[in-house]
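Of the protein chains in this complex, all but one are displayed in their positions.
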Amino acid sequence: MQLAVNVLVLAAIYALISCGYVLIYRVSRVLSLAHGELMMLGAYGLYMTASLFSGEPVIAVLVSVALAFTIGLAVYAALMRHMTGEAVLTAVLATIALGIFVRGFVVLVWTAQEQHPARLLGIENTSFPVPGDARISLVGILLLAVTAAVYLGLYVFLRYTAWGIRMRATGQNPLLAAQRGIRLHGVYALAWGLATLTGGLAGMLISIDTALEQTLVLIGLKAFPAALVGGLDSLAGALLGSLIIATAEVLLIYYVNPLLADAVPFLVLTAMLMVRPWGLLGTREELDRV
Amino acid sequence: MKRLFAAAMLAGAFAGTALGEDAYVIGVTAGMTGPASGNFVPVIEPLRAYVEHLNTRGGIHGKPVRLIVLDDSAEPSKAAANVKRLINQDKVILLINSSLSSTYAPSVAEAKRAKVPLYYVGAVCPKETFPPADPLQFCSTAFGVTYDSQAAIGFIKSHAQGPVKLGLAAMAIPVARMGIDFAEKVASAQGFKVVDKEITPPPTPDYTPFATRLKDADPNWVFSWSPWVSQVRTFEALRRLGWGGRYLTWAHLNAEEELARIKDDGFYVIGSNAFFQDDLPIHAEIRAVAHRGNVNYPTTYLTEGFIGGLVLEQILKNTPWPPSPAKVLAAMNRVQVDLKGLRGGPLAWTKDNHFRTTQYYRVWHWDEKQGRIVRVEDWIPIQVK
Partner (left out) sequence: MSRHRSAALGDRLRTSYQAELALLDRRSRRVAFAALAAALAAFPFLASAFQLDLANQVLLASIGAVAFMLLTGYAGQVSLGHAGLLAAGAFTTGILYKELDAPIWATLPASALVGAALGLVFGLPSLRLRGLYLAVSTLALHFIVIYAGMEYEARRSYSTGVVIDPPAIGGWTLASPLAWYFVLLGFAAAAVLVALNLLRSRTGRAWRAIRGREAVAEALGIHVPAAKLLAFLVSSVMTAVAGCLFAYYRGFVSSEAFTLYVTIQYAAMIIIGGMGSILGAVLGTIFVTLFPYFIEYLVATLPVPQSWVDSIYAVNYAAFGLVMILFLVLEPQGLVGLWRRAKQYFLLWPFKQRPLRASQ
């Protein structure tokens, strides 16, 4: 039972991170390799607001979430806007450059020291018993709840709201969408904003669970195979991929060798790329055989 | 390709410093960026502050000390380039390495070629510094993994009631794996039952899957020797899974701060640097130096770097002007530094022992009844042979 809880929590982490990859890719066909860094930036945003509004955790979290969204918009406006229509490698490289910049920026502003936003917010990460002789931590519950809420919210948003439908249309055919009067830049900016928001949420929760430090970036990269296994342009796929990778990881750690944990996501990914390169639920486009 | 030449001239423009300088020039390569920087920046910052303070007091033999700090991001190739530059261009008389052990091989290779002594501050002491020591390598870092494991197992033996079922945990980096393997041997020799040895890869978003396996092996003591993240996350995950045993781990730079954060009776740390709660006169001095040098880290992190400063000052005092690498080396081989209570005894190097002759350990934990950190074991000496 504990293993099941572990799988769910880890899957929630991966899913919350990877939906950012999916959102951006689905709408603008750009792979953001700065996602880990933006996630870290979001978490530092929480650290900042937590020290500004100490004792007011709700306000601090809300402000930092809004901040993460704004950062996403700003990234698009300042950088990615110019990458529209560029080659794949150029756009990917732009996000990498952004990531490098953010890493240096974070150290310049907050130093490399480990921080504990949980303490500033006054959150005690206790744990609760779960039927079947297992336990789940408070942040674990939060993670599950937030991930569920985010995916549900995105589903409703993409399916029923005007902006959501515009986003899907843009993802399907940007040229046609533009000709139908959809403002592409607005839609793309929104995608970046939402992706940074969800990534920032993941960063905040992880930093509350453990601590806020530079390795957050690497965790962001670890979630990437989950998005790819599920299919880079499918939110349901990201959920499924996260579940598969988390299951493989937790079971291998427990029954085989903990050292495998690092390589597992990429092994699963390689296997996937050989069989179904577009992912489990991804769209099979542009991948025609020559 | 013509630009190569232009660029080389550009490089020439910013290379022309530091020849025939009227100062003791010390070169540092340190992991100031990257995921491991949290371990090394709080060592280098107080070291730098110490040297600044030293210079305002008039330097050594009336000459200033110049500390050139270069970042290697804990990457071997950058460290190699740094060391090359420090030796060839800046003509340093002593090299300091404060970075991950992967940077050692290139640093040592360059240092050997130029016969410049290499001093590890706040970084893992390589086995070449233990007796019989390599002539060029020295180390003042608090931990020496095999001795630490020995002391830790000894502590568990003297404090355990009843038979010990020991769990071991380490991060998948060479030095931690070596230490934990050694601990396993010592523990088995002591008659402990080693129920599980958990090696976790760095970094990982959630330690619960690893902790689950450890908890299911049902140990009543767990010993972990690793970077702090891995040690404390494993412990927190174990507690959240409802594990009730006792956990002993290494006191890294941030231990004093972290004990007060975690506030758990069963969380013990073993270390060789005194805590600031002792409030010795030297602690006030560290505070003052850090304040003057604008060090960003909490004062409790700074002991290690400050010890580096004390040792450096003593070495240079024993080095007559004008200095040379050979003179520094001679001074290092017979140095004895009074650490003023920061450790259990003075730091002494001899010709074939470049670690220290005696290593002293203390053990602390958080006492819930008293609501403060309490010392449970005072300066256990272990001879280094």
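Here the chain labels run A and B in written order, and each chain numbers its own residues starting at 1.
In the analysis below, a contact is a pair of C-beta atoms (placed from the backbone, for glycine too) under 8 Å apart; a residue touches a chain by one contact, two chains touch by 3 or more.
Quick caveat, the model's predicted, so the values are computed rather than measured.
Trainee: Just to confirm, in the complete assembly, which displayed chains does the hidden chain contact?
Mentor: Counting the whole assembly, the omitted chain is in touch with A, B.
Trainee: Going by the contact rule already stated, which one of A:Gly122, A:Gly153 or A:Pro277 would touch the omitted chain in the full complex?
Mentor: Of these options, the touching residue for the absent chain is A:Pro277.
Trainee: Looking beyond the chains shown, say which of B:Ser158, B:Ser188, B:Asn294 or B:Gln336 touches the absent one.
Mentor: B:Asn294
Trainee: Specify the residue from the set B:Tyr24, B:Tyr50 or B:Tyr104 that touches the hidden chain.
Mentor: B:Tyr104
Trainee: In the whole complex, what residues of chain A lie against the chain that is missing from view?
Mentor: Chain A touches the chain not shown through residues 31, 79, 82-83, 86, 88-90, 92-94, 96-105, 107-108, 111, 228, 232, 262-263, 266, 269-270, 273-274, 277-278, 286-287, 289-290.
Trainee: Over the whole complex, note the residues of chain B touching the chain we left out.
Mentor: 1-5, 7-8, 10-15, 32-33, 45, 48, 71, 73-77, 80-81, 84-85, 88-89, 100-102, 104-106, 109, 126, 174-175, 177-178, 294
We adopt the following convention: only the chains that are shown with their structure count from here on.
Trainee: Spell out the part of chain A that touches chain B in their complex, as residue ranges.
Mentor: 2-3, 6, 9-10, 13, 103-104, 107, 111-114, 116, 119, 125-127, 129, 135, 137, 140, 206, 209-211, 213-215, 217-219, 222, 249-250, 253-254, 258-259, 261-262
Trainee: Contact residues on chain B for chain A in the complex?
Mentor: For chain B paired with chain A, touching residues are 32-35, 37-38, 41-42, 172, 198-210, 212-213, 229, 233, 236, 239-242, 254, 261, 296-297.
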